[in-house]
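With one protein chain held back, the other chains of the complex are shown just where they sit.
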Amino acid sequence: MTYKEPIHDVAQLAHVEMYSPDVDATVGFFRDLLGMSVSGRDGNSVHMRAYEDYYVRSLTITHRDKPGLGHIGWRSSSPQALERRAAAIEKTGLGRGWIDGDTGHGRAYQFETPDGHKNRIFWDVEYFQCPDAESSCLINRPQRRPLQGVPVRRIDHVNIMASNVTKTKTFYEEALGFRTRENILLENGAIEAGAWMSTTPQVHEIACMLDRSGAKGRFHHVAFWYGSPQHLSDIGDVFSERGIKIEAGPGKHGISQALFMYVYEPGGNRVELFGDSGYLIFDPAWKCRTWTEQNLEKGIIFYGSPVPQEFFLYGTPDVPMPAAAQAAE
Amino acid sequence: MTYKEPIHDVAQLAHVEMYSPDVDATVGFFRDLLGMSVSGRDGNSVHMRAYEDYYVRSLTITHRDKPGLGHIGWRSSSPQALERRAAAIEKTGLGRGWIDGDTGHGRAYQFETPDGHKNRIFWDVEYFQCPDAESSCLINRPQRRPLQGVPVRRIDHVNIMASNVTKTKTFYEEALGFRTRENILLENGAIEAGAWMSTTPQVHEIACMLDRSGAKGRFHHVAFWYGSPQHLSDIGDVFSERGIKIEAGPGKHGISQALFMYVYEPGGNRVELFGDSGYLIFDPAWKCRTWTEQNLEKGIIFYGSPVPQEFFLYGTPDVPMPAAAQAAE
Amino acid sequence: MTYKEPIHDVAQLAHVEMYSPDVDATVGFFRDLLGMSVSGRDGNSVHMRAYEDYYVRSLTITHRDKPGLGHIGWRSSSPQALERRAAAIEKTGLGRGWIDGDTGHGRAYQFETPDGHKNRIFWDVEYFQCPDAESSCLINRPQRRPLQGVPVRRIDHVNIMASNVTKTKTFYEEALGFRTRENILLENGAIEAGAWMSTTPQVHEIACMLDRSGAKGRFHHVAFWYGSPQHLSDIGDVFSERGIKIEAGPGKHGISQALFMYVYEPGGNRVELFGDSGYLIFDPAWKCRTWTEQNLEKGIIFYGSPVPQEFFLYGTPDVPMPAAAQAAE
Partner (left out) sequence: MTYKEPIHDVAQLAHVEMYSPDVDATVGFFRDLLGMSVSGRDGNSVHMRAYEDYYVRSLTITHRDKPGLGHIGWRSSSPQALERRAAAIEKTGLGRGWIDGDTGHGRAYQFETPDGHKNRIFWDVEYFQCPDAESSCLINRPQRRPLQGVPVRRIDHVNIMASNVTKTKTFYEEALGFRTRENILLENGAIEAGAWMSTTPQVHEIACMLDRSGAKGRFHHVAFWYGSPQHLSDIGDVFSERGIKIEAGPGKHGISQALFMYVYEPGGNRVELFGDSGYLIFDPAWKCRTWTEQNLEKGIIFYGSPVPQEFFLYGTPDVPMPAAAQAAE
């Protein structure tokens, strides 16, 4: 039997668009506290980036009445890879056609997850051109470290909630070439409660958690990366002094071995700050690690701050939670 | 013109074999101070691994009169990738034929760099089977954190010295699919003094530095990974108290943005401890960053401990340095 | 009116004696995981110290059926200071007379808190004589950093539970010269729920928390000092992998600004690991900071892991908790 070779067509998570009912406050949160900068505005949208993000945007804040996910932007590994993925997605019936381009990128193919989360993939990107006053002496760095807040370094991953994790996971695996690195199976495998997927040695560029609310297409969080544990303490100090609600952390997940902190930005979306380097997967034959009721406790918290029940229930937009869902937790 | 797609056939640096004139002392260094464990012995060789290395060996210490590099072991991305790379190497004339297997891996294709550094590539590997007493509660971790020394987590990269960096670099690029992430060009490009290459988002799995001694095939260092800056302080404390020579560090290179510490193990080889997460390259169209006389000072030291002249001259085995080479530094 | 000058007669917390029903397991915890060493044994007691403790013991583990506090040992600032404090304590009626000496110290005056916690104070101490094999190259360090576990550096403070915090606090202030740096007053000052006291710039060498169980003389915890946040992550990893119950942490108290972790040693006593430098009080006119219902939430947790209810209820020896006490929390 022939060994099935991995697909390397998706290179990276390029950006996330998030809705906010209070764009100014949301932008202020990312700019003043997390040291990100505004790189442009279009209509109701503000584009931002962290100082080690190479393209003009890694985060877009768009005005809507309710918080939630706008879309997820992926960069392909080559022009050919883009065509291959568009063709593969097309076959699933979840393709939503091409656009000529948008702020920060060129021609893009749009698609949805089985749950309706909007995505797009593109090859051409616009690189950030650093103003001289902020340019770095390091030629591998797109901008020097800002003096504002406790600056995050780059976008890390996105986490979505889905009514059916398995369908969502399978879609990303088959149509896009993601590999599932870890997942949660409950009730003897009857329920897939979460999946962590990547196309790089990172454990995840995208994760999907079970939405027990009956809603579809909801957003769990976007994560920005520090890589240094002390910065979670620094930003925790800042958040606590400034009325930003810390939902959980610092704590260490067993799943993905991430040193995490979860907070709510003023628009109501959850944001994760990633505080260390986690672990990297170089083994090309990596077998998905499956957490079950037997080992899940350490999977969720290896040490440090626990996560409250709302972590498993709350997504944006917020919806009433059926009693059954709460009981299930 | 068609965009040339990247090759993804080499998945990772699997192991490094190092020569030591004093195997017991060298093994003691890695075991007692760096918390690595011995996983087997063959003839004059001792196989070791760090607690987050998934295979049975990431480091082999073999007895020889002089320190130096034994060979470098690479894992391919698939069985097919192995055949493709073997075929491509064969064409360069640097192939040295197949072996049936060796400790920790199966059938392997052997080859040399233009400078004579021995390498091999293989697909099948033997995974580390953790004894119950050391098994982790984390299913994504091959072994729990040891209580001995300041334990390193995994092998990170290897650095070799070559009489001609450009030839060595081009060989890894063309025959193996490495991408050069950063390099040093001096004298208006006449001299390539170093190159950092990877097949993953890491800046390097292998680096090559110019050997000005006239020797060939020498070894600069192997690096093990902590990922946490504090651990460089901890191991620096341990080294300083126990007569281990710290050549340089902690300090931060601009090149690769690595928080480094370089020491000599008792056999005479240089070892690097990697103390943070550096930066990762997800951009599939990354252009090699070239350091020159104009910016190299920050490239070598962004902040922290400088590196002494011997860092650029000393490799193993040690050789007399021509006066011209010293003057060139 | 004349300004009342501070008393400087108590120099430091020298040691704590703790009871354990399983001395071997308790000693193993401090030796194998926290890197402390055994410096001697007397009858049912084992004496230990951390590598930066200058005297022969900072912790004594003594066999008893139930865990709890043996006694607290204080060092005076001078021989004269010892006599002054003995005289002052004598007047309170809580003196228990002199002993000629004990392991690690000379002539000592014994006394009890109003709640019956045993204490002693002495001037002469026995300094640790480091064996050559463990001696440090730093002449200001009593022993080099051990290679075992995640080694704590020194004893930091002791925390006791009392049926009446105010009486206990006042005793330490008046008879011994402690200054109360922070306290908790609830119900408009009717209930003093905790007090943090020191004779040095540290926020506390001793703290006292309200015991709502009706018991007297119980022990809350002894704290050992890391001073580096990473070490709490390291030891948290170790504890989680080895079945040691982490009660809470890492987290940051507002009170004392300590980065804490609380665990149970195998004998049942709570132990704190102190993970940063907190803050120091140099202001000689420092006014005790009083936390009340209005600000206590941040006082208990500034950020990071919350503490569970048992933190406020459990002490050693364990006692049944009246329903009223639980409701009060």
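Before moving on, here are some points about what is shown:
Order of writing sets the chain letters: A, B and C. Residues in each chain are counted from 1.
Just so we're on the same page, contacts are C-beta pairs under 8 Å (C-beta built on N, C-alpha and C of every residue); 3 or more make two chains touch, one makes a residue touch a chain.
From a predicted model like this one, the values you see are computed outputs, not experimental measurements.
Residue-wise, the contact with the chain that is not shown comes from C:Lys298, picked out of C:Arg64, C:Arg242 or C:Lys298. Residue B:Phe239 is the one among B:Phe239, B:Phe274 or B:Trp291 that touches the chain not shown.
Taking the complete complex into account, A:Ser240 is the one of A:Ser58, A:Ser77 or A:Ser240 that touches the chain left out.
Residues of chain A in touch with the missing chain: 32-33, 136-138, 144-145, 147-149, 228-231, 233-234, 237-238, 240-242.
Residues 229-230, 233, 236-237, 239-240, 246, 249-252, 259, 298, 302-306 of chain B touch the missing chain (whole complex, contact as defined above). Annotation for chain C: contacts to the undisplayed chain at residues 2-3, 5-6, 8, 11-13, 52, 54, 75-81, 137-141, 153, 181-182, 200-203, 227-229, 254-257, 276-277, 279-280, 282-284, 289-291, 295, 298-299, 302.
The criterion applied here is as follows: only the chains that are shown with their structure count from here on.
Two copies of one sequence, chain A and chain B, touch each other mainly through matching residues, since over half of the numbers at the interface are common to both. Centroid to centroid, with C-alpha atoms defining each point, chain A and chain C lie 44 Å apart.
Here the CA centre of chain A is 32 Å from the CA centre of chain B. Residue positions 229-230, 233, 237, 240 of chain C each touch two or more of the other chains.
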